[in-house]
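One chain of protein is taken out of this complex; the other chains stay put.
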């Protein structure tokens, strides 16, 4: 937004970026989360080219090798899978696909859902009604059927998978946004903006959206986990990502049958998902505070003490 | 030493902000006895609300911090009291009327429930509490109290909400009532009722009242003693008479001198082509008729004051004119075009010419925007007004004009006092350089010195730029100083409409006369001889200006 | 001793229709328990075909068959069993008012049935069908009164009748008092359904069930209760010979040589599985012990590919392995390993997993035009003792899953089908060897084993047929 430029902070105050950094430093949990996510992101970018070969090298005789064998190189520390491939390396290589599908689906569904929700809450009742009933339809369309249809008609690929998962998640964002908009649009500051002649677009995105955004971010971070796991369920049914592509979800579903005798097969990818979700959530909780002027002191005070 | 009911000793409060620590209250001390009324006067933003919130334990800590002092209630320090005991004090022994009734009422519960809760919390049976609530609503003059009990805060007018707050605070007959600007949104007749109610209760129960106000008339009417605050410190204390007759501190002197109602009455010029011509505007909420056919004309550069009973439809009219609530019928010709018939896109083009300052400043400011963003938003929306490079400069200028400073620019609304927020809202309306500003109680939360400054500013704009005003107010002296015409409303109708001189000097309607009669004089000695003929009264309540 | 037992199965029967009893999820419950057949194949001993509702049968001069039926047999609805019921049962299977699955065993023949008397019935088949008595082990007998449409409450002559069916929850069979044969020890069998193998195993362990005929290899850890058995399923990769480079026998041979079958045993495939040299498992008629499993010889494979390449065969074309998810245990890992091994010898191999409906599109004719070279991983089940149930479909030029056309193969199949006794066995053996060694028709992998968990209360050993038939009368209670 044009208003968020640096010139709106008077000279005595540090720039926005510096302030955000300080606030991040003030929250140890959020800081660790941010670092973890950066690492995951880096891994996702370089993983396949770095460890791609190692992660697919099979060794049937070393299958289901247990973890914590420190005598071997680090890629073996998490043990090996049913084809004797190092789990650590596979998790690293899988990060790319996993994040692509999850981030793609979450971003797509949240953006579409939010925009539709804003429109549904703010426009004429008729438009609202149409959008909402559309959401009802998507909501009652079993995601699995969408998956079968899309993947059967369009074929299975990462992009299509992302699409399927995105479609099924639209209604949450849509309904949440609309419900909040209905209330927020009655608030006085929204009316004040109307009096100033702000366009609907500006009112929606500048005045209403920021109020709904924290809730949506919370939902989106949780959806990350949902999407990663749903993708695993689809793989298991034969309509998701299939080997030799790998994702954490697929690794989990492959480890499923070994749950009782080789727990590590599904445990590590599960842990990766949990840690990613947790980091995202810690970060979104931090952001909720950092972006809310009424709450921001929580971070700034701490920052002050630390600094 | 006889123990005081309330004793505040060396209280200091500070707030942490991004830009540094704000010392809102700096080592103030005062005391209050049973049955006594202490008024806190002072500049807007001087720490009146903060210090009284400290008594109620309502300061957000952190970011706020009580950095020193003690608050003794019957000799016991409230600041060190165990939490459970502290909670029992609130509501039962000390009650508070908040400055900003809309945000302080829970939007999702009916008013009746909220009033009753004050009592049930402290052990009263539900049915009894409702009965009592009903009685209180009636006492504060809410029409149709039975129905009102079931209504939600947003369905009330500003003054009605304030009265709901009052009813809530009085529910448990506290030993100490802290009233933060309890009558800012009330017309003078209702204000008189409320003050009478307070005095009665004081007589009955020996309640002590700590009243924060900027209205010298109210002070004169109800207070025994006065303390004056400026910039977080206590600058003067004394009885009402002492302070009024013999102010010591320069600020106090300025305050008293600034009391409105002493200027020359405007004489509107010849009627020309009206800027705005309103005909037969009606608006109903369900079966309730809020506006019953309002018609008037407004010339360019003129000020139309709207006064009248709380709940008579003043804000509704303002909202209807701006199409914030669609009126049911009627026309409003703006330079010959009917505002009510415009399509949204046409309306959009006209928006910048018509601005409004809302009655509830807090709610009308987006809590997530800094003051700079709030004010400069006008130029983001209408980029042709001002090039971006000049925004900062102009914001600073506007802030200075309404008595704030440039360093407030990066603060957020919640970091301001009620009066300061109101001034931000005014600055925002001015930023658009409109042709008509509708001011809904725009200066009611300002202390007289700032009020005078703002009124002067508005008057200057009117003279120099020809801005017209619809000025909703209950403060008759202000109206007298500023307006050209007055429109008196009662129950959704205009009961009297005329030039300022016509209405103030020869009121025709009984209601107008009552209104003028109920206006309070800041002179504590004036109240004895109050119910004189209204016309003369209007003269009496104007002390001599000390130039 | 006698008493009730509980059996936990992987999937519920959607129907209990006798003419669908050849489908394993239905047959496991009603075959020979509720609905009986005229003949029955001995899967435990080597007794071959045994009488059940037919006491004896003979082939007449003209090639037709006469069956002498058992007398005094009653259906569970109280009606008597006689030859008319047999005729009706057959007609019902062949009717177009239903979609009886067992009809497929009688395809391509013209059958005329004559009821001689109540206890005698003649089958005249054109062309002459030497294995008609074996085929009749697949024809369940229903009373004449049964409607043509599918029924949900089967009536049969078997030792049990259906007494309760709560869809989604359980099916209960109770022993009949008026059964013609020996009274079984199991008085009542309750069937439960759980799709998760770990849960099935756990249920026997906790005593919630007495028998789980299929648990996973990883669960089968307790020697006291867990048994493995050769389960008549054969895993193979069907080669599509029509598309280059798979039309070259050297490439097909290279595929076979490139796979280290031994390495799978005891790892991804149970130790006791058998490396396959034919599409049918060892106890089948004509199974050829002289055919040897392809050795693991990647060097030879590479050489063959080089040779083919030198001859202009496009060996670099990517070959797609198409497999069905959850088709058999470890299917993904096995296919991934095979993919890796094939790539090792220099082939370009892609892997594609599809769900069951899509798999069918690749597996059966008509094949799609414009397809690339494909290997379809599939599993074939033949527990019926005769290769005729497999060979036509898989290898005849007309066979729906056949990936090639070879006149010699067609001829061998036709002759074997018409032959009897040793001649039949010899012809099948010849076919098996020819298909494996000369045509190199496909990549045969394993004859699979299943695992079952049997409570120590019971005395029961699963057999090859357990997948499709679970005779309660064979279960003894300790």
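List of remarks:
Per-chain residue numbering starts at 1, and chain names A, B and C are given in the order in which the chains are listed.
As a convention for this text, contacts are C-beta pairs under 8 Å (C-beta built on N, C-alpha and C of every residue); 3 or more make two chains touch, one makes a residue touch a chain.
The rule is simple: contacts and distances are computed from a predicted model.
Name of the non-displayed chain as stated in its UniProt record, restricted to "cytochrome-c oxidase", "Multisubunit sodium/proton antiporter, MrpB subunit (TC 2.A.63.1)", "Dihydroorotate dehydrogenase" or "ABC transporter permease": "ABC transporter permease". Note that the absent chain touches A, B, C when the full complex is taken as a whole. Note on the undisplayed chain: of the listed residues C:56, C:195 or C:397, the one touching it is C:195. Only one residue in the set B:98, B:244 or B:379 touches the chain that does not appear here, and it is B:98. Considering A:24, A:60 or A:252, the position touching the chain not shown turns out to be A:252 (whole complex).
When the whole complex is considered, the residue among A:25, A:54 or A:134 that touches the unshown chain is A:134. For chain B, the list of residues touching the undisplayed chain reads 56-58, 60, 87-92, 95-96, 98, 100, 103-110, 114, 117-118, 121-122, 152, 154, 165, 168, 362. Interface with the hidden chain, as seen from chain C, comprises residues 14-15, 17, 22-23, 96-99, 101, 103-104, 107, 149-152, 167-169, 192-196, 198-199, 202-203, 205-206, 208, 355-358, 360-361, 363-364, 389, 393, 400-401.
One chain is missing from the display, and on chain A it is touched by residues 29, 129, 132-134, 136-137, 139-145, 148-149, 152-153, 171-172, 175-176, 179-180, 182-183, 186, 214-215, 218-219, 222, 225-226, 228-229, 232-233, 237, 252, 256, 259-260, 266, 270, 273-274, 276-278, 281, 285, 288, 292, 294-295, 298.
As a convention for this text, only the chains that are shown with their structure count from here on.
Relative to chain B, the most remote chain by averaged C-alpha coordinates is C. Averaged Cα coordinates give chain A a centre that lies 47 Å from the centre of chain B. Chain B and chain C have Cα centroids separated by 88 Å.
Contacts with at least two other chains are made by no residue of chain C. Looking at chain B, one finds that none of its residues touch two or more other chains. Within the complex, the chain C residues that touch chain A are 197-198, 216, 218-219, 221, 263-264, 267-268, 324-326, 329-330, 332-333, 335-337, 339-340, 351-358. If you check the complex, the residues on chain A that touch chain B are 2-3, 7-10, 12-13, 19, 186-189, 191-199, 202, 206-207, 210-211, 291-294, 296-298, 300-301, 304.
On the chain B side of its complex with chain A, the touching residues are 16-20, 62-63, 102, 154, 322, 324, 348-349, 351-352, 354-356, 358, 360, 363-370, 372-373, 376-378, 380-382, 392, 406-407, 409-410, 412, 414, 425, 428, 432.
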